[in-house]
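One protein chain is absent from this view; the other protein chains keep their places.
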């Protein structure tokens, strides 16, 4: 039984193993557990990509899916997260996928819960399967991370995901740079260097755009969407300055014409929808890792 | 790959083909695609019949079902319909069923989306699977549409579904009449003739009652439910005047004792619940049409 709580806790070898498995799934590999398994998806925040990506991954693995909606649950009667998860365990869940607005919500779970917990995002903290699908997308393109120039653009200060991604990319050998409004930079920059957008596009192999989380009020910090786009966005003219084989990534949902020009969302360099497709394969690999027992017969189709 | 957006776009032959296939499904025919398929149901408006009818149809076809709820999705973060559907496509959906309050929502989708879109209702515009299940119900009863007297009763002005149904029935050879409050009639009447309710019940082979959409404020236009029922409803005494083999249809949900006397909802002439049963068979046929590839092996059970 293996949790997946943060990308930080994974060794390089574990990461590369998961990516290898995910790549096989993305090429059509099939695996199903030897016995019937149930997975419960607990999403306490709105989500389209992550939720359905897990659900498709689960169904491709032949798992029974329990979709937990907090608004129609006993959470409404004040039940704690711990008691909710313990209940799902008692009822027969073999693993849980959780997205929750509270940072490190899993700290109160790991002692008492005896089924694997897969973190689908905690607050503005961690989102390990997003990190893994980002890595898979880069690996498919460039094979090795060593020497890769990755520019992360946006609100670094409030995105610990960006910061843990930066850490992981560094230890896999990539050169990490940051760009965007300077007031959004901070000590994360010890892991890289700040470059203005007009330079960033020239050196980047990967332009990794962050989402402006206007539901977290980030827009208050910028004067207007148009001005943000002009100063820090991936505009059509900046895209024209990018290197021949460099790519554009974005976790979505996209604020069109803010972080990125709408016309670039599906351009040749964009891997935005490819990232989503890779998300399914990564989650298949992560679920297999969580559910597979040593010595269990594995079917490869 | 074939969308189903409006009934208007279907030729008579295509309609009859779908009805033929649906009839076979209603008699117990089985078909499943040769490989695993995912269908996403995106309902942006409340629905019981249409939503579950599609879900049952999908499960009978052995499809994996993704139930998208707008309130727990990234639509809450401002994601566009296009980006939502594109996401589901990237994640692995092989078709989408969409109900959306905006008329012709699909116009912004058809260019960029490369999986079949099945319209489960757009605004007060189109609802092609409802039209098809209405046709199937009449065909089962009367075999041919030629010469059939169909009276459509209710708010014709605000129901383009009623109007596209009228168009289709006319081109299949039926005689279409309209009844109900005269202020709700309009240019749709060029396709038929207005008849008062007391005459309508005498000539009709099919009394096709529309729902009064009080959630769209139609009730503002009528003095009281009781008065509406008395003047334009299918009362017990009017039902007694109907021809021997004529039938009653209603898309439901029913406003009991408004459009129709409560005691008539399950009377011998009523095909109201039969319509719902037929809805599953029609949706199986429409989904098969959307997902079936030329040359694909078809299993008939």
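For clarity, chains are labelled A and B in written order, and residue numbers in each chain start from 1.
We adopt the following convention: a residue touches a chain if its C-beta (ideal position, glycine included) is under 8 Å from a C-beta of that chain, and two chains touch if they have at least 3 such contacts.
What you see is a predicted model; the values in this text were computed from it and never measured.
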item	value
Contacting the left-out chain in the complete assembly, out of B:49, B:171 or B:202	B:49
Per the touch definition above, residue among A:11, A:77 or A:244 touching the missing chain	A:77
Touch with the omitted chain, as defined above, among A:9, A:36, A:107 or A:266	A:36
Residues belonging to subunit B that touch the chain removed from view	43, 46-49, 51-53, 55-56, 59-60, 67, 69, 71, 214-215, 252-256, 265-266, 273-274, 276-277, 279-280
Hidden partner interface residues of subunit A, rising order	36, 38, 40, 64, 66-69, 71-80, 83-84, 86-92, 112
